[in-house]
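Only one protein chain is missing from this complex, and each of the others stays in its spot.
Let's look at chain A:
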Amino acid sequence: MEPLTWTGSLAVLTPILWTAAAAFVLLAAIRLIAGLFLASGDTVTQPDGTLSMTRGPLETLDLATRWAFYVILGVLAAFLVGGAVLGLGAGIIGGMAQRLIPVWIALALVIGVSLTFRRRLGLYGKLFGSTIGSVGFALVMFWVFAAFFGALDMIVTHDPLAQSGAMKNEVPGTFYTKMIGDIDEGAYPYYLLGGDNLGRDVFSRMIAGALVVVQIAPMATAFAFMVGITLGLPAAYYGGRLDTTLTFLANLILAFPVILLFYLLVTPEIVATGIPTYMAAVMFVFPIVFFTILLNSRYHTRPKLRLPLLIIVIGVLGWLYLSLISKRFGVLEVLPRWLDLFDIPGGILVVFVSVVFVNSPTVFRIVRGLGLDIKTRDYVAAAQTRGEGPWYIMLWELLPNARGPLIVDFCLRVGYTTILLGTLGFFGLGLPPESPDWGSTINDGRKLLAIYPHPALAPALALLSLVLGLNLLADGLREESLRD
């Protein structure tokens, strides 16, 4: 069978795309240089008092650049829509667009609903007012949905771990064959993005790798935030010796080269001693402490509500906590097996712990800085005069007023955590060697990079687009939250 081309029957559009792209780059460059020498068009006052602008050379250039850009977008959209309809008839891009149909539908639904109700959605709704923010949001949600539907087995074309001797390092669009055994009935006929050095499907591995990132990165960042907030607020509020000690400890961790820390924490020998599990046992207490103090400080004046609330929260979180840290045959076996809800695979837990450990001190510093600023405000003094307790002031007066910068930082930090996870995979630390996460895949692919770039390029671009999306999202949020 013939290998697939990139665009298949839509190849007629390719020259248009390249022409438009070349024109766009050229026009943008000319516009930039011309902008230094030419003045923009004259403004003329109309008899009715309005201003009108004559079209000078700069405005014409602007218009042409914009049209070139619209043509590029149009052709790309045609590739995606046509591909989703035609499927493999439209080449590799068509095949991918068709496999991703559930993602397109979900994306369209979410964005459509959000746009309809944007006035009522607060900061989230305002996000759609900025182009940068919307693009970032779309990129992030694309990967979230890709990971979600990939986990439901709706997108992946082949088993991400299955190897085929005949497909080693084959280029994108190669017809799927096997050296030994027959091909299953109904198996997808192509390796859309080629095969890697063990003959695994690069496209399926890329989608499966998204799940690893989408599962770990936001969770780990959330944990880092709980640790950072629970320690940072008292450091800022009380100051004094507590502040000095905690800041010293935070700086201590920050002065450590991240990679050295990973190497020291994530090697199998250290994992065997159980140190990461003990660290997990300490760090995962923070969410329980955080929520207990949060609710207790608010409701301690209403014992009838507080008691059941705290019992439920501590009970549920405590059970989750114990199931999380207790591991059969591990160093900590606290819960009997029938009570243990789930076992996190050792590698994932260690990666999780080290990522939280590296992120917490930075969050601590940010929270402390914000807290030092906000605690001088009048409403804090008012709360003190009312006789509120220190934890109430910290969690219900300081924290809500620091939420803007914290939300922005959360988005940035999820991106940074994604980069860290990739770094861990790149050095082959923590996650199992055949794991499809993007860092490990890049690491596998880099040895033959000069000859077969595609196995490393696909996850690299995937990681780039996700982190870019998170950065754009953070930028859009920052812009929109500063506006009011």
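Quick notes on this structure:
One rule holds for everything that comes next: a contact is a pair of C-beta atoms (placed from the backbone, for glycine too) under 8 Å apart; a residue touches a chain by one contact, two chains touch by 3 or more; residues count from 1.
Just so it is clear, contacts and distances are computed from a predicted model.
A chain of this complex does not appear here, and its UniProt-recorded name among "Oligopeptide transport system permease protein OppB", "Copper chaperone PCu(A)C", "Phosphonates utilization ATP-binding protein PhnK" or "Phenylacetate-CoA oxygenase subunit PaaB" is "Oligopeptide transport system permease protein OppB". Only one residue in the set A:Y263, A:Y299, A:W319 or A:W396 touches the chain that does not appear here, and it is A:Y263. Residues 28, 31-32, 35, 132, 248, 251-252, 254-260, 263-265, 267, 269-270, 272-273, 275, 415, 419, 422-423, 426-427, 439, 442, 445-446, 449-453, 456-457, 460-461, 463-464, 467-468, 470-472, 475 of chain A touch the missing chain (whole complex, contact as defined above).
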